[in-house]
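As you look at this complex, bear in mind that one protein chain is not there, while each of the others sits in place.
== chain A ==
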Amino acid sequence: MMASSYNAKEEDGHHSGAASHGGPAVAKSKKPDNTAFKQQRLLAWQPILTAGTVLPAFFVIGIFFLPIGIGLFVTSNNIKEFEIDYTGVDLDSPCYSCAKNFSWNSTTPCVCTVDFTLEQPFESNVYMYYGLSNFYQNHRRYVKSRDDSQLYGDLSSLKEPSKECEPYRKRDGLPIAPCGAIANSLFNDTLDLYHIESNGTVNVIPLVNRGIAWWTDKHVKFRNPGGNNNNLTVAFQDTAKPVNWRKPVYELDPTDLENNGFVNEDFIVWMRTAALPTFRKLYRIIHKKSSTTPTLPSGRYVLNITYNYPVLSFDGRKRMILSTISWMGGKNPFLGIAYITVGSICFLLGVVLLIIHHKYDNRNNSADIPS
């Protein structure tokens, strides 16, 4: 037995030179292994989708989705949101003249004020957004026009920004910091909010500019060259400010070293390009003062705008949005409606399937009997 098998091997080896030359015609006198894998008989779970198995799933989906949907819908409805367009397109709008007479070279900022009334008080923290429309932050040329290593504090990139930043790369021979179209078009309107109490006193509402950017962006992705504690004026020397900026990058927030230069949160928020041409970005947070009084009581307000940002040239719009936030984020009825719809469709389908299942089963049974 042993000898014969050895012989066979020997013979194979002897012929292999000639036989394998032709390719696959080597005959193996080996019995195939009787393993489950080779015989395609691996243990297998064979689920069969039938009305019977799908039915409960549909009901379960329906039962889960409907309450979630209703919850989402109610939550979304409870979120208070106030939106005001201050672009100044119409003649009677307060910012008309600012918008019309805009010039990049004017030294004195144009200021306009918009009055508005909140019908309902805003409880808890209120988030102030600015919204832009018809602004293509997602345009390919725009999206790629940035240098992340420069923003990461890389010194060589500070001196020699990436080619992607063209045509916002160099100015008069000096590298622009921060370079690129995104940084260059930083939203630079200043919005101030005043509450006019019923007795006529005007209260400044404190707007917090921290905590508006992603934590990871603020602390990791964006860094000032040479660390955050240095003198930024020195760090940014030999660089030029972006073409359309009114002040250099190290003066974005001179009051707070932690929020100046590349790590300025307004700047970081802007640098996260929006997905759609109509978008909003978080501008300020109005923290709740005490549990008794609403953050923004109902009444008259004045929005003071330092109008620096031209949008009319490309038919854009600017908005200021005040909104409360829930666990699901900002106001968005879509999710709630979608969940309710899908939930009820599932439920309905469940019912339909149940009927079909019953009928089908009956017919099946009756068909089985004669045979």
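Note that in this section a contact is a pair of C-beta atoms (placed from the backbone, for glycine too) under 8 Å apart; a residue touches a chain by one contact, two chains touch by 3 or more; residues count from 1.
Just so it is clear, contacts and distances are computed from a predicted model.
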{"item": "Listed names \"Kynurenine--oxoglutarate transaminase 3\", \"NADH-ubiquinone oxidoreductase chain 4\", \"Phospholipid-transporting ATPase\" or \"beta-fructofuranosidase\", matching UniProt entry of the absent chain", "value": "\"Phospholipid-transporting ATPase\""}
{"item": "Contact residue for the chain not shown (choose from A:Ser93, A:Asn244, A:Asn304 or A:Ser344)", "value": "A:Asn244"}
{"item": "Which residue of A:Tyr96, A:Tyr152 or A:Tyr194 touches the chain not shown here", "value": "A:Tyr152"}
{"item": "Residue of A:Asp85, A:Glu123 or A:Glu164 touching the missing chain in the full complex", "value": "A:Glu164"}
{"item": "Touching the absent chain when the full complex is considered, from A:Asn77, A:Ser106, A:Gln120 or A:Asn138", "value": "A:Asn138"}
{"item": "On chain A, residues whose C-beta touches the chain left out of the figure", "value": "14-25, 27-34, 38-51, 54, 61, 65, 68, 72, 125, 127, 129, 135-149, 152, 162, 164, 166-168, 181, 184-185, 211-214, 216-217, 220-221, 244, 269, 272-277, 279-282, 285, 310, 313-315, 323, 325-332, 334-335, 338-339, 342, 349, 353, 356, 360, 364, 368, 371"}
